[in-house]
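Of the protein chains in this complex, one is absent; all others appear in place.
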Amino acid sequence: MAEGTWKSLCLSVFDYKTEKYVIAQNKKVGVLFRCIQLAVLGYIIGWVFITKKGYQDTEDSIQSSVMTKLKGVTLTNTSANGPRLWDAVDYVFPPQGDRVFFVITNLIQTPDQKLGHCPESSKVPDARCRTDDDCNPQEAVVAGNGIKTGHCINETGTCEIYAWCPIEKPSPPINPILGKAENFTVYIKNSVRFSKFSFSRSNVKDTGVYLKNCTYDEINHPYCPVFRLGDIVSRAGHDFQEMAIKGGVIGILIEWNCDLDKSYSKCIPKYSFTRLDDNSNNTSGYNFRFAKYYKNISGEEYRTLTKVFGIRFDVMVNGKAGKFNIIPTVINIGSGLALLGAGVFFCDLVLLYMMKKSTVYRARKFESVKKVKKNETGKGDGKQIIETQKLTDVPAET
Amino acid sequence: MAEGTWKSLCLSVFDYKTEKYVIAQNKKVGVLFRCIQLAVLGYIIGWVFITKKGYQDTEDSIQSSVMTKLKGVTLTNTSANGPRLWDAVDYVFPPQGDRVFFVITNLIQTPDQKLGHCPESSKVPDARCRTDDDCNPQEAVVAGNGIKTGHCINETGTCEIYAWCPIEKPSPPINPILGKAENFTVYIKNSVRFSKFSFSRSNVKDTGVYLKNCTYDEINHPYCPVFRLGDIVSRAGHDFQEMAIKGGVIGILIEWNCDLDKSYSKCIPKYSFTRLDDNSNNTSGYNFRFAKYYKNISGEEYRTLTKVFGIRFDVMVNGKAGKFNIIPTVINIGSGLALLGAGVFFCDLVLLYMMKKSTVYRARKFESVKKVKKNETGKGDGKQIIETQKLTDVPAET
Partner (left out) sequence: MAEGTWKSLCLSVFDYKTEKYVIAQNKKVGVLFRCIQLAVLGYIIGWVFITKKGYQDTEDSIQSSVMTKLKGVTLTNTSANGPRLWDAVDYVFPPQGDRVFFVITNLIQTPDQKLGHCPESSKVPDARCRTDDDCNPQEAVVAGNGIKTGHCINETGTCEIYAWCPIEKPSPPINPILGKAENFTVYIKNSVRFSKFSFSRSNVKDTGVYLKNCTYDEINHPYCPVFRLGDIVSRAGHDFQEMAIKGGVIGILIEWNCDLDKSYSKCIPKYSFTRLDDNSNNTSGYNFRFAKYYKNISGEEYRTLTKVFGIRFDVMVNGKAGKFNIIPTVINIGSGLALLGAGVFFCDLVLLYMMKKSTVYRARKFESVKKVKKNETGKGDGKQIIETQKLTDVPAET
């Protein structure tokens, strides 16, 4: 028997075997099936190929390098500090032209702080006191600025602390001191690289004088990534002056979508702007403190504490490149067509169990093999094959 | 013939054609197949839909903005520098409340360094010398602190160098000077945005007094992202005091997993903590040097070099949002069912080549088409069709 098995196997290995179909003259299911076929076809062509470019080998892991440089100066004139000029070196954090940079728009300065004793701010709950007993010595003030000395100062009703004195005055910002930052411009240079296709590209074409004067314009100046801060904020749907008071975070999205089957010159980045910090409630705002440290002649250290409010800009680069490749093409077609299997499955269910004449269809669709008695298996097999062949040959023979 | 082809095509285009099946009364394979069907069904429902939410259109590219702010002060009292107060401005790097921030827990200070001549540290192999000949002038000390002057200093047995003098004393840290940093608190504000669904959310609800006093608690204070540094480290499975000596890196993971089909209020971030720097061997630790620069009256520059050990906290935001969408639903069902094809393939193999009565099954499953002689092809065809019909119509006719 095994022999027969192998023989027939070898013989038939190059015969194409195709499923035998029963034609159910049932237009309902027929139409249904055609629709499913169309849907699948539409999905493959419309979605997989046109929308998702399924015929391409894509790379998402983009290697990107961002360099930012701000330009612009402004003059502030506060009662506390008098006139002061601010240039990029003064108002940008960090200085090294990073992907993420912060621009000061408002500040509270506390110059000449020295280590010493002074009353804690009355805004700090933990520092309030009536008697010295309320101020445990050597204990740090919770969410405060120093270490309690053990004295309670009546004037302020707060504990005396050892800290950088004087303490910063808690003065909520009203209007932005560096409001003119609206007119500063930022130059964002972005180079990307798709290693899989060893394809590099930059958002700048030529430098020098051109970049000194241009500002970005999708149509006329696509290769001039120089933006006015005010424009960025407004394109993100917010008002600069308002945002400048308490600060915030703006995302600058650079989208590279390069179809390497088309001309490379069409691979131009899209810029979009969005506010990243949620300002639905009054939690919004961005601020931090930094200090400049000095030493006087006696070598004693003192510092200028500055609480700065401002806008943090976060340049985010996304991108993918695609190029025709046969493997994904075949696989996408194949797995698309494979979906038809599901359609057949479904239609069969409908036909065999939901139609009036289901039984008829079932009867014709399913054909049973009669059980053969053990003893005559071997022989029976042989016979059967011949018989079957005969039977199936009949029509052609007549 | 082409004509015939087209005719029959048009006629039958809306007839549903269903595969003809042979019922093999073979319970073994039958059960096997049913199992496979169940497995596939289980996979589709259990895995694709319930676990992976295959019915949703998801977005993984989360736009996130993180703002951190530390609170807390501590007093240090070293023999070298005397009492010194440390507030957030002093012990956090960088100051601008970034996603990644470093907190000083230990330090070695070398004040008042000036450019001049002094012996190199004896810890530097390349600087050891017996005679001046061992110290080539103008040569930089490998992994050292300065440029060799050409003299060998006998006291130290090292070359004299031109450097920032005095050289930092190599004193391995024993116990953390800023060990109290354990009680500092960090406020982590995180806003996320899923542009595809234009859905924004923040991990803070209301600000002001509430945030001043609360600390994070999954159940009671899910909207109070204020963490004690000590808790963070211990939740990462380490001991703060021990880690504070040589420093390390802690990852703070914020996981957003938003099912937009459910109520938005259920979209609350999960916080988890892990130690990122491998401390399996003695390589662990995190330290760096920085300097503050001063000028004396004569305009000569000098600096205070500080080698700081500490913990770097890296806030990592992951997240995805999902919303019901018909396309992925259909595709997932379809490709799930398509898996049945594999099951059929497998069961057929079993049935046709591994069962005792394989030959019988093969005989009934495969039905051959007799070759027709060329000359009578056309006629033959016509006949055949009729004949076949007759034959197959018999049962219904009787």
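In this document, chain identifiers A and B correspond to the written order of the chains, with residue numbering beginning at 1 in each.
Keep this in mind: a contact is a pair of C-beta atoms (placed from the backbone, for glycine too) under 8 Å apart; a residue touches a chain by one contact, two chains touch by 3 or more.
Note that the structure is a prediction, hence the values are computed from the model and not measured.
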Candidate in contact with the missing chain, chosen from A:Ala39, A:Leu115, A:Val142 or A:Val204
A:Val204
Using the definition of touch stated at the top, determine which of A:Ser195, A:Ser272 or A:Asn325 touches the missing chain.
A:Ser195
Touching residue (missing chain; options B:Leu85, B:Ile108, B:Ala163 or B:Val315):
B:Ala163
Contact residue for the chain not shown (choose from B:Gly146, B:Pro176, B:Gly230 or B:Gly322)
B:Gly146
Touching the absent chain in the whole complex: find that residue among A:Thr58, A:Thr74, A:Gln113 or A:Asn145.
A:Thr74
Contacts from chain B to the absent chain lie at residues 1, 4-5, 8, 12, 15, 17, 19-27, 29-34, 40, 43, 47, 93-94, 100, 102, 115, 125, 138, 140-141, 143-147, 162-164, 249, 251, 253, 274, 276-278, 280-283, 286, 288-291, 293-295, 297, 299, 303, 305, 312, 314, 316, 318, 335, 338-339, 341-345, 347-348, 351, 361, 364-369, 371-372, 377, 380-381, 384-385, 388-389, 392-398
Absent-chain interface as seen on chain A, which is shown:
12-25, 61, 63-65, 67, 69, 71-75, 83-85, 87-90, 94-98, 112, 180, 183, 185, 189, 191, 193, 195, 200-202, 204-208, 212-213, 292, 294, 296-297, 327, 331, 333-338, 340-341, 353, 356-364, 366-368, 370, 372, 380, 384, 387-388, 390-391
